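Since the structure comes first, as structure tokens, the remarks are kept for the end.
With one protein chain removed, the remaining protein chains of the complex are shown where they sit.
Up next, subunit A:
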Amino acid sequence: MINNNKECDQAARAHQIRVVNASKGFVSREDTNLLVSMERANQSHVLVGCRGGGCGKCRIQVLEGDYQSKKMSRAHIHPGEPEQGIVLACRIFARSDLTIQPLAAEH
């Protein structure tokens, strides 16, 4: 059974996320995906959809920095795109400070 009452991991590292052409960025912990980190910071640079890699609303391009990513629907992230840093914000976890560019949702 999933119980979410796990100890708050104070040690999880956090990174600064800079958004191209936006005055304000946000902070993302290593254990929290980029989209949810943005929502928790009450910001709205990126469209929010299913938050699970299935709908393609939160397409972004990472211009600088390191991250880990989970599997994303190939209907929305095409072969070759991850190599250009094109990802879904709900499926990546920052491993350094990042610079991101929101992209139009694709269908």
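One rule holds in what follows: contacts are C-beta pairs under 8 Å (C-beta built on N, C-alpha and C of every residue); 3 or more make two chains touch, one makes a residue touch a chain; residues count from 1.
The rule is short, and it goes like this: contacts and distances are computed from a predicted model.
Going by its UniProt record, the hidden chain of the complex is named "Metapyrocatechase" among "Sulfate transport system permease protein CysT", "PotB protein", "Metapyrocatechase" or "Nitrogenase protein alpha chain". From the options A:Gln16, A:Gln43 or A:Ser73, the residue with contact to the chain not on display is A:Ser73.
For subunit A, the residues touching the absent chain in the complete assembly are 1-4, 48-55, 57, 70-75, 90, 107.
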